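Left out: one protein chain. Kept in place: all the others.
Chain IDs A, B and C follow the sequence of writing; residue 1 opens each chain.
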Amino acid sequence: MSVMLECRSVTRRFGGIVAVRPIDLTLHAGEFLSIIGPNGAGKTTLFNLISGHDAPDAGRITLEGVEIAGHAPETIAARGLARTFQHGRVFANMSVRDNLLVGAHHRLRAVKPRLPGLGAVAELALALLRPPGVRAEEAALNREIEAIAAIFGDRLTPRLDQPAYALSYANRRRVEIARALALRPRVLLLDEPTAGMNESETLEMQHIIGDLKAGGQTILLIEHKLDLVMRLSDRVIAMDDGAKIAEGKPDAVRQDPAVIEAYLGHRAMGEAL
Amino acid sequence: MPLSRRTLLAAAALPAFGARAAEPIVAGVSGPLTGPNAQYGAQWKRGFDLALEGINGAGGVKGRPIEYDFQDSQSDPRQSVAVAQKLVSDPRIVIELGDFASPASMAASPIYQRAKLVQFGFTNSHPDFTKGGDHMWSNSTSQAEEQPNLAKYAAKLGFKRPALLHLNTDWGRTAKDAFMAAAPGLGMQVVAVEGYLAAEQDFRPTLVRARDSKPDGLVLLSYYADGALISRQTRDTGLKLPILAGTSNYSPKFIELGGQGVEGDWVMSTFFPGDPRPEVVDFVARYRKKYDQEPDSFSAGAYDTMVLFAMLCDKYGATREGMQAGLLDIKDVPSVIYGKVAFDPATRRVQGATYKLLQVRDQKFVVWDGTAPAAG
Amino acid sequence: MTLLTLRKIDTFYGPVQVHFGLDIEVRQGQIVCLLGGNASGKSTTMKIILGLLRPRAGTVRFDGHDLTAMTTPKIIRAGIGSVPEARRLFGAMTVRENLLMGAFARSDRVEIAHDLDRMLELFPRVRQRLASRAGTLSGGEQQMVAMARALMGRPKLICMDEPTMGLSPLFVDRVLELIQTVNRDGVTIFMVEQNASLALAIAHYAYVLQTGRIILHGEAASLAHDPRIRDAYLGGKT
Partner (left out) sequence: MSSWLDYTINGLIIGNIYALVAVGLALIFGVSHLINFAHGSVYAVGAYIGWACFTYLHAPLAVTAPTVMIACAGLGVLIERVGLRPLAGSARIAPLLATIGISLVLDQLLQIIFTPDPRALTSPLPNWRIQIGGGTIGALDLLIAATGIVSAGVLYFFLRFTKLGWAVRATAQDRDAARQMGVDTDRVNMAVFAIASALGGLSGLLVGMYFNHIDPAMSFAATLKGVVAQVVGGMGNVPGAIFGSLLLGLTESYGVAIFGSSYRNLFSFALLLLILVLRPNGLFASARSTPPEPLTGSFVMPSRPVRVPRIAVIAAIAVAAIVPLAGAAPYVLQVLTNAWLFAMLAISLTLVAGTLGQISLGHASLLLIGAYASALLALDLHWPVWASVPAAGLVTALLGTALIAPAFRLRSHYLSIATLGIGEMVGLVILNWESLTRGPMGVTNIPPLQVGGVELDNPRAAYWVTLGVLVLLALLQTRLLRSHLGRTFRAIRDDDVAARAHGISLGRYKAIAFAVGGFSAGISGGIAAHLYSYINNETFTSTVSISALTMVILGGLGNVAGAVFGAVALTALPEMFRGTAEYRMLIYGLALLLLVRFRPQGVFGTT
């Protein structure tokens, strides 16, 4: 299996606090890797470093062999990495459809020429003139995002033209995942996709993510809900206090004494026993 | 509204002429009643009202009272052009007075010119104002005429190396250039020139900068409010220099705002309330009585303008054509600012202003007694 | 004895009705939890109790007070403490200042100092962080501070909105234990929870809210085995 994403000795400090201690991580094509750990362990910071929303103080991050550490998030997104956010960041004043179309932004070709310097001018001109190529692309994208919305059953499709602020919390989380999928990501980073969902909604999300995995999607997941992690993950990394404390198959990590000490506690241990 | 009340009084006082004959003659005024320059519009109104009190009290012009229609433009070009359209399409209006600042006046000039309505800019010293067309006239003193006089007084006061502070606007710039042109011929070398921004209040750094060029006198091409501020702050920066200020500093406010900080300053003026000429004595007495304050050059300018307007109406007919013809021809208009007013048909500006040098002594303006300041 | 009563509450967000004749009772000394899916109106119920939102109809009574027309600060003074959703600590203030903010409505300085000591015994982990800015704490620590902060007001009733949200399993257990400890000390707890199985494990009584209506309520122990609950909230379909 080819390596999709690799972190080597990635480090991040905030003032005097080390948020991420030198950490290594490898994600192969088609693999499902989960990161677990207590709040404040540095999981989301690591995500931010990978997606370019924050820059590491030291270390290398490569996406399909290309160095991306410290690159702008839009550049990394254009390389095929999509992510969702822990608390959800939908475009509240825009329709669900427009949210999803924005997800596909980096894939616009006809309307977004890559001319050095004059690209923006050409883009403006094409947007105003709307030649057939541009219109065809827009229509194709519209069909595509309708297909993506359909992944979520009847949750999103009937609401495509509603503004996102009118959606329920769970539906907004779904919009966010759909928007990430519209990017057709090579690597998908999901940050607590089921936060704030009840058990049946969590289960529904678990099926959707499972289907994505089955479709060959490479996924890096942060999640607290252990059931979901254990069922879906190929491998699990446990983090605490900015450092990786365990890595391996889900069951092995679950029974790792360090993980139980720092994260799972006696209840999980009891269950495991 | 005081205006309409006055009209009613005027009409009541002249019952013999009947309603038809008492139809008023109207001057349009475009100027600031609100916004940052509102204080000047307020001074204008005082001057206008005082003049009209006299004119209409004496029966108006050929039995018709004179009125003005003051349109607030905030001295903003967007509004002054709208005001101009309003005034030119109002058939009652036979002359337009104003606007205050050059951008507002000159933006409106093409409209007045096309309508052949005289635009009489009595505060517009921008050299290009009267070049906007043959219907643009001004009785504002031309800086080309005024500044050589100021320079002469500077020389008389013994200035050899003056520092010059000027308001960095079209007005201040024109004044500065004219002063600089006149200085070398009088044996003066201007050692520092500082243009300051219109809303400025803190002049200490500017004065330190001027001080470092070791001047022997300070020339202020400012308005009275900033002139007073500069003069006050001069002492705080350790400068002990004689200060000579241009005509627009002449105002009782100069002393009010400057206090002890302007004591001993020299101010050149065209208008001086202590002037023994009867029209000045009359104006000052009536102004004090009506407003319980001293007139300044802005209210005096407005007063003069209204008197001129009445004379034009009287002699050349209260029509738009009459105004233009009259200004080309009129001579010997009584004025509280100038001696007798006439206009140069080529520049369309007032001719022959006379200048006096005043000094602040014991918080009063007095005519300079001729003693030069002790070397500073 | 009933401490808190919500009677026939109708609530609207603009034209959208959120509550339809809501009836809830909280008995003194109990842990009562309100279960429900997203957008069922759980958090809105909290806002109604705390006076952050006004119902269009219905009454809220607490310990002899009519809360319906009272402002939030007065409601707090009447003896209700709040552990808001996502903790909502004052991040730029120290932990100590946060705890003292919890006693804002009180003026008995000596007793406040005494209570502060008591909190540090109850939450030993907080003691080490007393001088730190609250924003630098981990999520679990923040939850502890939020609970201690609410207790500093010496409330008769604490309203908790999703106390386990975003916490690691270790901290979830810790927080649930602490809720029980606090309750044993005589404080009544009214909590809103997503995680029905955890909530039912410690609660005495539970209400189930669905699109603004109470569809089910009863003793927690019996509800945990109710098939309707299992279907809707405990992943019964699997």
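We adopt the following convention: a residue touches a chain if its C-beta (ideal position, glycine included) is under 8 Å from a C-beta of that chain, and two chains touch if they have at least 3 such contacts.
Just so we're clear, the structure is a prediction, and the values are computed from it rather than from any experiment.
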Chains in view that touch the one left out, judged over the entire complex: A, B, C
Omitted-chain contact residue, chosen from C:Thr44, C:Ser82 or C:Thr164: C:Ser82
Contact with the hidden chain (one of A:Ala120, A:Ala139 or A:Ala252): A:Ala120
Touching residues on chain A - with respect to the absent chain: 14-15, 45, 48, 51-54, 72-74, 77-78, 82-83, 85, 87-94, 98-99, 101-106, 108, 111, 119-120, 123-124, 127-128, 130, 138, 163, 165, 179-180, 183
Hidden partner interface residues of chain B, rising order: 33-36, 38-39, 41-43, 70-72, 77-79, 81-82, 84-86, 88-89, 101-103, 106-107, 109-111, 114, 126, 128, 131-132, 165, 168-170, 172-174, 194-206, 208-209, 211-212, 225, 228-229, 232, 235-238, 253, 256-261
Contact set of chain C toward the excluded chain (per top definition): 50, 52, 71-73, 76-77, 82, 84, 88-93, 97, 100-102, 104-105, 149, 153
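Assume only the chains that are shown with their structure count from here on.
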Graph class of chain-chain contacts, one of line, ring, star, complete, other: other
Chain pair with the greatest number of C-beta contact pairs: A-C
Centre distance in Å when chain A and chain B are each reduced to the mean of their C-alpha atoms: 72
Distance from the mean Cα position of chain C to that of chain A, given in whole angstrom: 32
Residue ranges of chain C in contact with chain A within the complex: 36-39, 136-141, 162, 165-171, 173-174, 194-197, 231-238
Parts of chain A lying in touch with chain C, wherever the complex brings them together: 17, 36-40, 168-170, 192, 195-203, 224, 226, 262-268
